[in-house]
Structure formats: structure tokens, C-alpha cells
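A single protein chain has been omitted; all remaining protein chains appear in their positions.
Read from first to last, the chains carry the letters A and B; within each, the first residue is number 1.
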Amino acid sequence: MVSQYPPNLRIRLPAFILILEAALILIFGVFVSYDHSQNLTRDYPVFQHVNLMVILGFAFFLAFLKRYGFSGTGFSLLLAALGVQWAVVVEGFLFHFSAGKIKISLQSILTAIMSIITVLISAGAMLGKVNLMQLIWMALVEVTVFAVNRWVAVNILQIQSHVSVMHAHLFGAYFGLMVSWMLHHSSLSQKAEKERSRPVSNMFAVLGTLFLWIFWPSFNSVLIKEEEKKWTAIYNTYFVMATSVIAAFSFSAATNKNGKLSMAHIQNATLAGGVALSFSASIIQQPWIAMALGLAAGMISVLGMACLQKHLDPALKIHDTCGVHYTFGLPSLLGGIIHIIVILTNHSNNLSVFGYSALIEVGALSLSLVISLFSGFITGLILTCKLWKAPPVTKYFDDQAYWEFPHLAVGF
Amino acid sequence: MVSQYPPNLRIRLPAFILILEAALILIFGVFVSYDHSQNLTRDYPVFQHVNLMVILGFAFFLAFLKRYGFSGTGFSLLLAALGVQWAVVVEGFLFHFSAGKIKISLQSILTAIMSIITVLISAGAMLGKVNLMQLIWMALVEVTVFAVNRWVAVNILQIQSHVSVMHAHLFGAYFGLMVSWMLHHSSLSQKAEKERSRPVSNMFAVLGTLFLWIFWPSFNSVLIKEEEKKWTAIYNTYFVMATSVIAAFSFSAATNKNGKLSMAHIQNATLAGGVALSFSASIIQQPWIAMALGLAAGMISVLGMACLQKHLDPALKIHDTCGVHYTFGLPSLLGGIIHIIVILTNHSNNLSVFGYSALIEVGALSLSLVISLFSGFITGLILTCKLWKAPPVTKYFDDQAYWEFPHLAVGF
Partner (left out) sequence: MVSQYPPNLRIRLPAFILILEAALILIFGVFVSYDHSQNLTRDYPVFQHVNLMVILGFAFFLAFLKRYGFSGTGFSLLLAALGVQWAVVVEGFLFHFSAGKIKISLQSILTAIMSIITVLISAGAMLGKVNLMQLIWMALVEVTVFAVNRWVAVNILQIQSHVSVMHAHLFGAYFGLMVSWMLHHSSLSQKAEKERSRPVSNMFAVLGTLFLWIFWPSFNSVLIKEEEKKWTAIYNTYFVMATSVIAAFSFSAATNKNGKLSMAHIQNATLAGGVALSFSASIIQQPWIAMALGLAAGMISVLGMACLQKHLDPALKIHDTCGVHYTFGLPSLLGGIIHIIVILTNHSNNLSVFGYSALIEVGALSLSLVISLFSGFITGLILTCKLWKAPPVTKYFDDQAYWEFPHLAVGF
């Protein structure tokens, strides 16, 4: 099956990407240099944990569709590679710009990688329905808006920097849902054959999920500076991941009429705990609280997928291929609420001061929510433009629209 | 194919797991708190190596059956997630209980994760023949008994703590074999079609094997405190793994009548060296001894699979799906014998003192063997009870008994 617009793709896509990259190299050449003032031996292995999560974990997490494995992994890699460079620049101008230079360090690259998960989460909501140019454009906008959002949260609302990065889950999910809503097509209300998974593509997705699951303690702790809080975040995240698994298996069996497990539930709900804990990983002092939170997050995730995704999403005309609303969106909202409760109870003797601090967190969370929805709306509006040559619905969820197959092998 | 007892599974399994988890959260709430007195920067990356081995390595190591990939990976994850929490509690009460509190640290979680491999090894022997409730029950019993076994070894026999954890291979293998013996069904004497692997499921198992292989030096060294011994353990384990590979390939070709290699041999025998070295990794001073041990362990593993598994196992009415006897059981016994010889030769000038020390190791090893066989026997007896609704033989080795498949896809 030959693509309907070969000459365009052949010229437009490479030209678009290469001009972008040339611009990036120019900006790096003029503004960016290395900062050597740090001793980062402690952080490099953990940096690679986060790298493994974002590059390998997400790439395979998004490889669950039966005929979309190449795009799931390949497009993730491209978005991450391009997005990290762009994020280093945008965050550099906003956070590390002095004397006409951006000094970058392991910390800057790390924050850039972590910002990229907004893009990968949003890409999960749109998986299989947009082309590479649309994804790249979305990545550029989303990274920029998320960096501005972080700048407001850190510099105006005085949120801690490492907490502001954790808004990525919330931001990515609602941004992606909004874009997905704008791009909704009536035919998506019925699940297409190609929108399903296969056992083998699910196994690759399990691999991605396990990488995310295993290294989540690193993700939740890496930006925290104080040693003791770092370790608390690691321990809490370990236990929250463990109880998410428990919730995923229990509620997956409970919501199926035959008591059978759904691999989609397991893949998504096992991660919900890590998302929900992200804001408060370092300030929860008792393991049982983290464990209860993991159980609740896993439950919300499975129940969301089992009930809301089937009934609410079509009613709202939202099509969320990967279920990011239930892996990242709702658990993150739950985490925000818990974060505020934890702040209040940790300082129950001095409510006036910490009531204010809690209020600020509410503000930051609402800000991220509003900005993600609004910027997602605008981005979606732009992506509906004919200029992008979006794939026709018949080519949704199909690698053959973008990848050359020697022998037209059908699926795996 | 609809499960025969849907209402039961749908209610019983979630109820069972959730009540367990609620009990765990309650116990954690009352007894467990974090110990912040340590600087653990050095250990966290190695902690994650062990985590990768146990969670990802074992999950894919057990994914080799053609129609049992979801259960192989999924059930491993659930057993690990639940087992770690339980192990933290049980070991906490036995080893770290003071002033009514259990203080947990990275070290406690690490030991808990390492104890869990007993469960995953035993699950390998029973792979495909029991349901999730049976596995969970087995995990609870096995973790408890192994912790008690360790307590006796450390506090009464005065075995070093890190050596006692290494009994996990031996314990897990013989516990699992005993359970498997109790659950033996006559139809298992003929290899069922579904009990085979497929190239693609074998590739996933290779992935798991490589994770185990690569991080085994971390596993054998992480609990050792003295720097020099830690490095000795890392070097020795690296070389023992290398020569296990040599043995695996040589003897696999030599035992096949056409000189062809068997992927099952490679997967199992490449790990045998790491198991055999586990007791004496830090006290062997010469690389060549480790290398010779790796060669011997790999040889025993392949010869065991090629000869004993085909002839002895059916005669003894043992069905060992994953061949854990030949990957973990026999190599661990070999390792125990070598350990004693190494102790004796390292101190040949003072045999009276160290003969006693060697005797103690013999005692500890025998104790683990006896306790694992006995507790495995009792556990097996309990698991034969009708209450567990064990799967019928026709549903053995089949994901469809437990997992929902959108389109009844047959295998990979």
C-alpha cells in the first residue's frame, strides 16, 4: 500500500526536522556552554536510571498496539531526542541564563529529560492517530509551555523546583487529552481491529512497564538535594509501586465478569502509585501511608479504565489510545490532593503558616491543569489544520503508513 | 473458552489479596518506620541491579512457555511485590525488632528482595500448574520459613548474614520441587504441546537470562561489607559467569545427538556458575578457582537437564517445568561443598578451628535442605486441598485460564 502523498513526506519531513536541528545547533553555538563546577559522581547512575525510564521504558510502554510497534518505539525516541535539546534551551533561558550564556550541567539535562515525559504521555493519548510532523510540533509547544508553567510555579508561586517537575504527569495527560479531543473522529467510537494488542506486542509493553516500575524510585528522588529526604522518597516510592501492583491485580480480576486479568490494566495501574506519590514522596514519613496511597491509585486507575474509558470517554468524544488519563491524569490529581493533606497534617500545630503553603500547592496544581488544558486546546486546533497532512482514519494505528516493510509483513 | 468457576475467582482472588494487603498496611502502620542513619549512596545503584534481576530478570526468565508469557511475567511481578512487603515484616520482627518498632533501611529492603528469589525459583518449578491463589499462599509460607531458617543459621549457628541469604537458591529449588512432587499429576509424564516454548518466547527468556547473568556480580557482592571482599566477590562472579557460558555451549552441543545447541540448556546453565559461587564468592582468592567452578557448575546443569530431567524426574514423579533443580538446586549443592573445601584449604594450618567452622557450614546447609524439603512437603499438602480450586490439567500452561484476550489470539 503506497502512501498517498509520497513527495510531500519525502521532502517536508526531513526538511522540517533538519531546519529545526540546524536552528538548535545555532542556538547551542551562541548561548550554551558546559558548567564544570559540580562533582556529580553520586548522580550519574541515577541519571541513567531516568534515561532508561524515559527512553527505553516509554518507548516500549507505547509499543502495545499490534501493528504500531515501530512507530511506538521509533517516534518516542525521536521525540525524546529532539525534545531534550529543545527543553535544555527553553529551560536554560528561563532558569539558567546569566551574562548572555546558558551553563548546562547534568542537572539541566536531567530536568530536560524529565520534562520530556509530558510529551511522551501526550503522545500516548494520540498514539496511532497523528503523523510525525504533528507530534514534533506538539512536542515543541508542550515543552515550551511546560517550562513556562514551571517557571511561574517556581519563581512566582515559590513551589520547590523538584515538585514542579513532578507536575509533568498531570500536564502531559491533560494536554494530550485536549489535543486528542480536538482531533477526535467519529469513527474512533468503535474500536478498530488495528487498535488492539497482540500477546507479543503486549510482552514488549510489559518490558517497558517493568523498566518504568523498577526505576520510579530514582525518578521521584533524583532531583531532591537533602540526603535524608532523598532516601525517604526512594523508600516510599518502592512501597507505593509494590502496592500498586496489588491493586492492579485485585481490581483487574474484580472488574472482569469472568474474574480474568487484563494485561492493559496491569500495565497501566502498576505505575499509578508512582505517579500519585510523586509530589509527596519526600515528605511522607510513614511507609503505610505510601502503601495506602499506592493501593488507592492502582484502584482508581483500574476502575477508570474499566468504567470511565468505556463509557465516559466516548460520551465526551475523547479517544485516549493508551489510557493516559487513568495512568497519569487521575492518579496525579489524587497525588495532588494527598500532597496538600500531608502538608497540612505534617504541620497541624501551625496551620496558619502551612495552610498558606498548602494553598500555594493548590494554586500550582490548578495552574498546571488550566495551562495544560488551554495549551492543549490551542495545539489541537493548530493540528487540525490541513497543512499537516494528518493520516486518514484508515491509516490509523498502522506502521505501514510510515515505515517501509520489505515484504509487506502484516503485523508481528 | 470461559473459565469454569468465574464467580469464585472474581470475588475470592481480589478479596484474598486485598485483605492480605490491608493486614500488611496495618502491620506497617503499627510497627514499621524508616531508619535514616545511613549514608547509602554507594549501595543504591547496586540495589537497583538486584531489583532489575529479581523483578525483570526473573519475570522474563519465566516467560519461556509458548502460551504462558503473561502469567510468567505478571505472576512473578505480583509475587515479588507482595513477597517483598511480607519479607520486610517477617525479617523485621526476627532481625530488626527493638523497642516495639521495626526500623527499615535500604539494607532491609534489599535483603527482602533477595529472599524473594526463593519464591520465584519455587514458582519456576510449578510454572503453569497452579493458580495465583496457590502461588500467593506458597509465597507467604516460603518467605516466613526462609526467614526463620536464616534466623537460626545466623543467630544459633553463627553463619555470616550475607552467606545465609545465599541459601535462597538451595531453599527455593528444593521447596519448589517438594511442592511440585505433592501436586504431581500422572498426565504430566508426557510433555504437553503447551509445555513447549516458541522461538519468540525463548527470546524473551534470553532477555531475562541476560539480565540475571549481567547483574549476578552485584547479587553476590551487595551484602558484603568489607570493601576488599566485595571486590573479590565481584571479580570472581564475573569470571564464574563467563565460564558457565563456555560449559553451557560445550555440553549442550555434546549431549545432542546432532551436535545442536538447546536454548533451554543455555538459559539455565549460563546461570549455574553464579549460583555455585554464591557461598564462597568473597573468600576465593584466585580467579582460576572461580573459573573451574563455573565450568563444573555449567556442566552439572546441562548434564542434569539432558539426563536426569528426562529419566530421573518421571521416575520420582517430579515435574519441574523450568528445570530449577538443574539451575539452582544442584549447582547450589556443589557450591556448598566447594565452600567447605575453600574454608578448609584457606586455613589448612589451623584445621582444628576451621574444621569447626566448616562443620557449621555443613550444618547450615543441611538445615536449609531439610527445612526446605519439609516445609515444601507441608505446603504441597495444603495446596492439594480442593479449596484452592487448582486449575484442571487441560488448563495447565495456558494464559487463557487467567487472562482476558480480546480476540482469543492463540499464543504469540
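Convention: contacts are C-beta pairs under 8 Å (C-beta built on N, C-alpha and C of every residue); 3 or more make two chains touch, one makes a residue touch a chain.
Remember, predicted model here, so these are calculated numbers, not experimental data.
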Touching the absent chain in the whole complex: find that residue among B:94, B:157, B:182 or B:214. B:214
Full-complex touch with the removed chain, picking from A:90, A:200, A:299 or A:338, is A:200
Mind pulling the subunit B residues that touch the left-out chain? 42, 45-46, 49, 196-200, 202-203, 206-207, 210-211, 213-215, 218, 227-228, 231-232, 234-235, 238-239, 241-243, 245-247, 249-251, 253-254, 256-263, 266, 270, 285-288, 291-292, 295
Contacts from subunit A to the absent chain lie at residues 2-3, 6-11, 13-14, 17-18, 21, 24-26, 28-29, 32-34, 36, 38-41, 44-45, 48, 51-52, 55-56, 59-60, 63, 69-70, 73-74, 77-78, 81-82, 84-85, 104, 106, 109, 132, 200, 204, 207, 399, 402-407, 409, 411-412
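One rule holds for everything that comes next: only the chains that are shown with their structure count from here on.
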Return the distance between the CA-based centres of subunit A and subunit B, expressed in whole Å. 34
